[in-house]
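Omission of a single protein chain aside, the complex is shown with its protein chains in their original locations.
Which chain is which? They are A, B, C and D, in the order written, and residues in each are numbered from 1.
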C-alpha cells in the first residue's frame, strides 16, 4: 500500500519503487522524493527516519495517534500533524496525517487507509509544470486537498441547518424529539470539527510565517490561498454553530408552546365538563329540590347543562384557552 | 450589460466602449479605466486578466462564489472581495463583488445584476473634480456606496426591534408564536449580516494600512470616513443582537407567565367546582342522611353548595390563584 | 440660542457676540474663541467652517445625527463626537455633541437644546485662572461635565438594582410581571448606555495619547482624571448588567417556584376532594350495598369521607405537597 | 484616631506625634514618615497635602468615596486607591483606602474605622530590619495585609460552595428556596468582590512595572509575591463563580425534577380515582341496568371498582408515573 515517488529536476522519473531504495534517492541533490506510509508498523519509518535524519520525538509522535494539529521545527526538518475530514453517515470521520518535510523529501504517514491519497496524486499531476518547486509544491497540493475536504464536510451540514430553519415555522413539525436529536448531533459534530480540523489554520499560517526558508516566493500566493480557505472554513463553522444554537432555542420554545397548547385545551375541556356534572349531581340528590321527580326538573336540568356548557365554552374560547 | 469607462487626466473621455479596446487604454500612462463585468462567463475576464497581468488565483476566486470578504495583495494588483447587502421581503440579500485594483485600472465583477451599479456611477459623477485621484477615488465611491447600503439594511431591522420592544409590555400581545418567529428571523438575519457584511471593516482597514501606496493622502480622510461607517455598522449590529436577545428572553418569560395564569385559573375553577359536586354526591346517597327526602335536605344542600363555592372563590381570589 | 465667547490671554473679554464677527477673532494669535451651535441649520456652521478651515467630511458628520463617539484628526483640527446622557422618566436620554477643536477655537454643535450648556459655562467660570490653558481647558470642562452626567444616570439605576435585590427575598413580591418589566427596561437602558456613552472612554484616551500636541502637560492630570471617571462609569455599567442578569434569573426561578407551589396545592386539593366524591358515588348506587337505605349506611359513609379526607390531607402535608 | 510614625535611617524613632509636626519630619532627608487619617474632615489632609505637595485632584479623590482601585502618577508622588475586604454576616464589607506615596512619606486615608490598621503595624514591626527600605516596605506591608484579607473572605465562600455541592445530591434538600437564595447571595457577593477587590492586581502590577523608581530591587520579590497572591485571589474568584453557576443550574434542574414528580403523582392519583367514580356513577343511574337494586349489582360494582383501581395502579406504576 505504501507509495513512493521520485522527481528529478521537476520531472517525475520513478514511482512506487521500494522504500529500501531510499539511500540512492536521498543522496542526489537534484532529486525530490515522496514516501507515503499507511498505518506503518515502524520498520519502514525507522529506515526513512535514519536516512533523512528525523528527530526521534517526531517519529514517536507520528506513530502515536491523537496528536494536535501543529508544525514542529526540528533541526533539518519540519514535522506537521493535520487531520483530513470526511462525512460518513452524517458523522464526521477524521484521518490523522503526519508529515515530515525536509529540503528534498516529503514523508506522509496516514493513520488509516480512508484518506484518498490518489486524489492528491491527481492534483499533483494536473499541473506538472509546478513540480519544479519541489517539496513545497507537493505539500501545497496535499494541504489544499485536505482543506477542500473540509468544505465537503461543511456544505451538507450547512444544508441541514438551512432545512431545519425552514421546517421550524413552515408546516407542523411533529417529530420534535427527532429534530432535537439532530440538533444535538449537528452541534457535537461542529464541536469536534472545530477541535480537530480548524487548527490547520495555525499550521498553514506557521508555514507562511517561516517564509522563503520553506516556501518558494512564487508559491506564496498559493499558500495564502489555502490559508484563506482555512479562514473561510473557520468562519463558516462558527457561523453554523451560532445558527444551530438559534435553532435549538427555537425548538425549545416550540416544545414549550406545544405543551402550553395541549395543557390549556385538555384542562379547559375538563373544566367545561365539570359544570354539567355538578348540575346532574344536584338533580341526583335524594331531596325534594324544585322539580324533583317531575318533567319540569328534567327540562330545567337539561337547559342548565346546555346553557352552562355553551357559556363556558364561549368564555374559554374568548380568552383563547380552548 | 458590462460597463466600461475611460478617464484621461481626471476627465471622463469615453464610456461603454467594448472590452476588446482594453489594450489601447491600458498602455496610456495618463489613463484610468474601469471595467464592470456582471456574472461573467469567463471570456471577458480572461482578456482583461491577460492585459492587466492579474494572478490566476485571483481570477479563479472572482469566478467562484462564496469567497470571504478580504484584500489579497498580488504582484502588481490588489484583489478585493466584498458583499453588498439589501433587504428583500424582510430577508437580507447579498451580492458578492470581486474587485481588481491596479495602478490605473479598476475591474468590478458582480455575482448578480441585483447590485445597482448606476447608483455608484451617479456618486462618481456627483463630484467630477475628485476623479483626478484616479482608481482610489473610484474605489472609494464604490465602497462608500456599499457601506451606506448596510445602514439601509440595519435601519428597518432597528425599527422592528424597537417596535417589538414597545409591544412587549404595552397592551396584550396575543400572537406570541408569530412574535417568536419574528425574533428568530431577526436573529438569523443579524447573524448572516455579521458574517457576510461586517468583514468589510477589515477590508477598508487593510487598504488604509497600505497607505500612500494605494491611496492618495488627500483621499485618506475619505477612506477613514468609510472605515468609521463600517465600525458604526458593526457596533449597531452587535447592539441589535443584544437587544433581540433581550426581547427573546422577555418573550420566553411572557410565555411562561401566560401558561402560569391559565393553568392557575383553569385548575382553580376545577377545584372550586369539585366541592359542590362532592356535596351533591353526599345528598345523592341512598342512605337516610339528615334531611334525606325532606325539604330541609334541599335547603341545607343548596346552602352548603353556595357557601362552599363562595368561600373557595374568595380564598382563591385572596391568594391570587384566580 | 447660539453662544459665543472670546478669551484673550486667558481672560474672558467678550461674550455672546454674533458669529459673523468670527473673522476678527480668529486672526488674533492670543485669542481663544468658543462657538456653540444648537441644532444648526447649516449657515452658521458653513461660515465657521470656512474661517477655521474645517474639513467638509467633519462638517457633514456634525450635521448628521447618529455618529459614533470618536476623535477624528483632520489637517489643522480635531473632530470629536460624544453623547451626553440624562435620565427622563426612567429612560436614558442622549444628546449628541459634535466638537471641532483647533489650536485656538472650540466649536460645539448640539443636536438638541436638552443639553444644559449653562452648567458648562459655570464650570469654566469656577476656576478662571485655568482659562490660560486655552482650548484644552474649555474642552476639559465640557468632557468633565458630560462624564459627571453619566454618574447621575448610573446612580438611580444602581439604586433601583439594589432595591430589586432587596425585594427579591424579603417579603412577598406579588407583582412579578411588573418586576420582570422593570428588569427588562433596566437591561435595555444599560445596553443603550454602553453603546452610546461608554465609547467616550476611547475619545478621552485618544486625546491623552495625542499628548502635548493637544493638551498642555499641566492639564494632563485633569484629563487623566476624566479618563479615570470614564473607566469607573464603564466598570459600573458592566457590573450593573451582571447584577441585573443575576436578578432576572432569580425572578425566573421565583416564577417557577410560584407556579410549582400553586399547581401543587390546587391539584392536591382536587385529588383530596376526589376521594370523598368517590365514596358518595358508592353510596349513591341503586344497588343493595351494605347499609343502603339504613342509618348505618349514612354513618359509615360519613366516617369514610371524613377519615379518607383527613388521611389524604395528612399524607399530602407530610410530603410537602400541600 | 489618626496615627503617625517617624522612621530615621530605618529605625522607628517617634510614634503618634501630632500631624502638626509634619514640617520638621518632611524636611529631614533621612526620615520616613507615615500619616494615617481615618475618615478625615479635610483639615489635616489639607495640611499634609501642602507640606508634601500633593496634587489637588488626588486630594479630592481621597475625600470622595467610591473611586476605582488604581495607581495615578502625579508630579512627585503616587496616588493609590485600594479596597480592603472583610466578611460581615455573610456579606462582603469593603473599606476604601487612599494612599499617597512620596519618596519619604506614606499617607493612608481610610474611609471607615472598620479597617484594622493595628494589624498592619504588627506586620511592620515583625521584621524591623526591613524598615530600612523605607516607604516601599511600609507600602508592601499594607498591600500584603489587604490581599491576605481577600483570602479570609474567599475561604468561607469556598467552604459554602463546597457544602452546597455536597448537599445537592446527598440526602433530600427540602428547602430549595433557601438554597436558591443562598446561591443568589453568593453570586452577588462574588460579583461585587470581583469589581471592588480584584483590580488591586492592576495596582500592584502597576507598581512593579514602575520598577526601581518606586521599589528597591531587594524588595521586588516581595512585591512579586503580593502580585502572585492577587492573581491567585482572582483565579479563585473566577473559579468560584463558575462553580456557583454550576450549582445554580443544578438547583434549577432539581426544582424541575421535583415539580415533575409531584405533578405526575398527584395527577395520576386523580386519574385513578376517576375510574371508580365513573363506575359508581353508572350504578347510580335510575335505569334498570343489569343488577340494579339487586345484590349481584353491588358485587359487580364493587369488583369493577377494585379491579379497575388495581389495574390502573399497576399500569401507572409500570410506566413510572406513580
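Simple rule for what comes next: contacts are C-beta pairs under 8 Å (C-beta built on N, C-alpha and C of every residue); 3 or more make two chains touch, one makes a residue touch a chain.
All of these numbers come straight from a predicted model, not from anything done at the bench.
The missing chain, though absent from the view, touches A, D when the full complex is examined. In the complete complex, the hidden chain is touched by one of A:68, A:122, A:210 or A:317, namely A:68. Touching the chain that is not shown, out of D:17, D:289 or D:313: D:289 (per the contact rule at the top). Taking the whole complex into account, chain D touches the unshown chain at residues 165, 168-169, 221-222, 224-225, 228, 231-232, 235, 239, 242-243, 246, 249-250, 253, 256-257, 259-260, 263-264, 267-268, 270-271, 274-275, 277-278, 281-282, 284-290, 320-321. Within chain A, the residues in touch with the undisplayed chain are 55, 57, 61, 66-68, 70, 72, 74, 174, 176-177, 180-181, 184, 187-188, 191-192, 195, 248, 252, 255-256, 258-259, 262-263, 266-267, 269-270, 273-274, 276-277, 280-281, 283-286, 291-295, 297-298, 301-302, 305.
Just so we're on the same page, only the chains that are shown with their structure count from here on.
Fitting chain A to chain D on C-alpha positions gives a rotation angle of 145 degrees, to the nearest 5. The chain with its C-alpha centre at the largest distance from the centre of chain C is A. Between chain C and chain D, the centres computed from C-alpha atoms are 25 Å apart.
Multi-chain contact residues of chain C (touching two or more other chains) are listed as 256, 259, 263, 267, 270, 274, 277, 281, 284-286.
Of all possible chain pairings, those that touch are A-B, B-C, C-D.
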